[in-house]
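Yeah, one chain of the complex is gone here, protein chain that is, but the others are all in their spots.
Naming follows writing order (A, B and C), and every chain is counted from residue 1.
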Amino acid sequence: MRYRWNTGSLAWLVHRITGVILTFYLIAHIFVLSHLKNPSAYDQLMNFMKNPILKIGELLLFAAVLIHVFAGIRITLLEAGLSTKIQKPLAYLGVVAVAVIWIVCGFFFLMEVF
Amino acid sequence: MSKFYTFRIKRYLPEESPSSRWDEFRIKLESMERVLDGLIKIKENLDGTLTFRKSCAHGVCGSCAMKINGLNRLACQTLVKDLPELIEIEPLPSLPVIKDLVVDMTLFFEKNDRVLPYLINDDPPPERERIQSQEDQHKILESITCIMCGSCTTSCPVFWADKEYLGPSALLKAYRFLFDTRDKATDSRLERITGEHGVWRCHSIFNCVEVCPKEIDITKHILKIKRLAVKKGFKGGD
Amino acid sequence: MEINKHYFDTVIIGSGLAGCRAAIECINTGSVAVLSKLYPTRSHSTAAQGGIGAALGNEEPDSPEWHTYDTVKGSDFLGDQDAIEIMCYDAIPTIIELEHMGVPFSRTPEGKIAQRRFGGHTRDFGAAPVRRACYSADRTGHAVLFALYEQCQLRGVRFFQEFQVLDIVVENNSVQGIIAVNIKDGSLHVFESKAVIIASGGYGKIFKVTSNAYASTGECLSMLFRQGLPLEDMEFFQFHPTGLYGLGILITEGARGEGGILINGKGERFMERYAPTIKDLAPRDMVSRAILTEIREGRGINGKDYVYLDLRHVDKKILEERLPEITTFSKIYMGIDPSEAPIPVVPTAHYAMGGIPTDIDGRVLKDVDGSVIYGLFAAGECACVSVHGANRLGCNSLLDTVVFGRRAGKTATQMLKDMQKGRVKKDRIDKTFEEIENLRNAKGKESIASIRKDLQTTMMDKCSVFRIEKELKELLVELEDLKTRFKEISLTDRSKTFNTELLEAIELSHMITLSEVVAQSALVRTESRGAHCREDYPNRDDENWLKHTFAFKSDRGITFKYKPVKITRFKPEERKY
Partner (left out) sequence: MWSWLLHRITGVILVFGLLYHFILMHFMGHNNYSYEAVMARLSDPWWKVFNIIFLLAAVYHGFYGLNGLVTEYIRERPLRKLMRYLIIIVPMILVFFGIKIVLFN
């Protein structure tokens, strides 16, 4: 039987995975931007980015950012001295915050496309 | 009230076969009996080769830690009535298995030895006891209840991957002395535990807290060590 | 057959309090090996809950003299008073030393070591209970054991964990070394040494209901006995009054020290009748008898075979801070919260007052005249100094281990330079090897489990708190039968790797021997004293029995010799509380 997951280990796992994704995205992000030499290339990219599929990709990336940010806030608060007794409520609160922000922002986000 | 339980046990008998296998035993147990009672009954009546450690049988010696239904626990402290009818038992994860449910704890104890696990105070001792306020004693109260069963360290995903990591148990031991007002070796102890595979590898996963049979909030203690190291402006590794 | 040979100046068997304390002494002058059949911190010392006695006087006036008196009286005047005096006066520096070694004692508001009441501890020679038990919540043994083990590590003591001792080699009146098996791989190891200190603990597992660990089987005592060495006062086995009903798990006397009371089925605080002065804090033998008397006379809870330990009126904060462990035990194993419901309890086999006879310096005696085995020492529960006499006071067991562990260690180091290196002869090793191989390949028809179960049941039925000639005689017949059955055992596990079945077989054979000694000793002592209660001889008989029993193995079974009790200050008097 697999080792049983619990709130803390799940939070840690998604924190890790999103962290790795974001770091690799960061590398790509900087690399791409640094190769835009002129306005037309930039605008070309920007137009390309308006593709709905890429927009959804961006939205997923945004989710990864939110997850990573809130998982990070939870850990940092605990490390700063917040009681470990509330580590689970903190995690649930984080889930709620991520969901709300993602849905609300995603709405505005997609409005731009459609 | 008695009921039949199926014990599904991961067996490893190195002299019979180099690979492990699963065996199932069906036994009748009273609701207040413990998993350890079940194992003993199996050994006595069904299969004498079944091997596990045991000693005090009431959760103070730490011998019988094992993975029961996906969680590390003490077999002597887990009542069968709190488990489903199918009880799946494996040795503690991530340590080499010697036989059946017996793991080689050498690595686990070595971690412990690395944190200077003893009170160091070279001042000439006073004639009577060293004075320690109740408040100061309470700071270490939780940490001294550790029985070194190994449940915490072997439940830690960081330890599963990184065998050089000190692990929750050793860090808790370090805490027990770092926060004992009578101990004078704070700096050398911090130096021992702040290396690359030391305290910073704790990611507050809380698996250790979930399984501690003594209900010690180990993560809380590790976080306190981190804050102490920061407060001391400690320059050890990362 | 491959044999691994080791040499250490001192070899210590057992890594509990006595073993670790002795090791700390011995490491100063030579190499030390400590053998343990468990990992060191798993030793049963860790289960000691309530406290360690010393007249520190931190909470209220106290004196080692009162402590001495209480211990002598507690022992029903069978304890040797010179040894008791040493222990009670040594207690103070010993506890202070433990504190300096790092034991995390609970504290008084001024920051001194906190102390609480315990059974049989009184001020002014029995006037009223006194706070004498130094404690670390209800995990005192655990706290002390860890500190001592840690100090051993600091000082470089070598630990051989999960090594089972097979033979203690005594030849030419001196110890030569020991033979042990590494449980992990079944390899044979011979440790030759100048000195051997036995600190192997008790043997409560000969009884069905016991607070003792599975590892407490007492094989070292039996190994010496089989070589013709005596065992002292084996008829005295303490039953702790408050074991969890059905399980025997210990509920510390500290629970009563903090105000808990015992009540029977009628809701009476029955100890008022048995010990009017100190009531529930009477010594253990008396409380155990009182509980069983209540049950026998139909005043158990609902007429059943247990009584209640009531902690409901004790401040919840005290329960949390000073008795957290027993609170947890009750919750886990009985589903009872002690602050809301009383705990069902019944006496449980707890402590062996008897054991390997030693002098006040821990040297093992080979006869009643005080002659010793050269280089062989014993300390802790396995030894009998005797400071506990016929009944041990609570808190004196931990004290005994550290005081006499330290003394044995000290004596060993002082004698080291005069001692010769031991030599274990090859034929002795061959014999041990052959024995263990025979066991491992045993193909009889009896199972270890059934023999052990029968042994424990019959010992519990016929040789526990109350004893009577007829039953003891029946018991001895049954033990003969068990011995015959043991010759016909069969093992299913024939492997060398971590063969716990083989270990259980070895333990069982020694348990049978010990049971025989206990039963015989109980049969010959025709009086009631301390924990030894003969219903056919209900009174203490100082005229004939104010003496220690030494049991020897002989061709005719077991023979007895007697050694007078050392009485210095306190003349035997009637024991009332």
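Details
Here is the rule we use: a contact is a pair of C-beta atoms (placed from the backbone, for glycine too) under 8 Å apart; a residue touches a chain by one contact, two chains touch by 3 or more.
Computed from a prediction, not measured in an experiment: that's the story for all the values here.
Although it is not drawn, the missing chain touches A, B when the whole complex is taken into account.
When the missing chain is restored to the complex, the residue among B:Glu24, B:Asp104, B:Glu196 or B:Glu215 that touches it is B:Glu196. One of B:Phe25, B:Phe52, B:Phe109 or B:Tyr165 touches the chain omitted from the figure, and that residue is B:Tyr165.
Looking at subunit B, the residues touching the absent chain are 158, 161-162, 165, 194, 196-197, 200-201, 226, 229-230, 233-236, 238. Counting over the whole complex, subunit A has residues 16, 19-20, 22-23, 26-27, 30-31, 33-34, 39, 42-43, 46, 58, 62, 65, 69, 72-73, 76, 79, 105, 108-109, 112 touching the chain that is not drawn.
What we mean here is this: only the chains that are shown with their structure count from here on.
Each chain gets a centre from the mean of its Cα atoms; for subunit A and subunit B, those two points are 35 Å apart. Every residue of subunit C that touches subunit B in the complex is listed here, in rising order: 38-39, 41-44, 46-47, 95-96, 99-102, 104-113, 136-137, 139, 142-143, 146-147, 150-151, 153-154, 184, 213-215, 246-247, 249-250, 325, 328-329, 332-335, 447-449, 491-493, 495-501.
Within the complex formed with subunit C, the subunit B residues making contact are 13-16, 32, 43-45, 47-49, 51-63, 77, 79, 98-100, 102, 104-105, 109, 113, 117-121, 125, 127-134, 136-137, 140-141, 144-145, 147-148, 176-177, 180, 182-183. Subunit A meets subunit B in the complex at residues 1-4, 6-9, 11-12, 15, 75, 78-79, 81, 83-85, 87.
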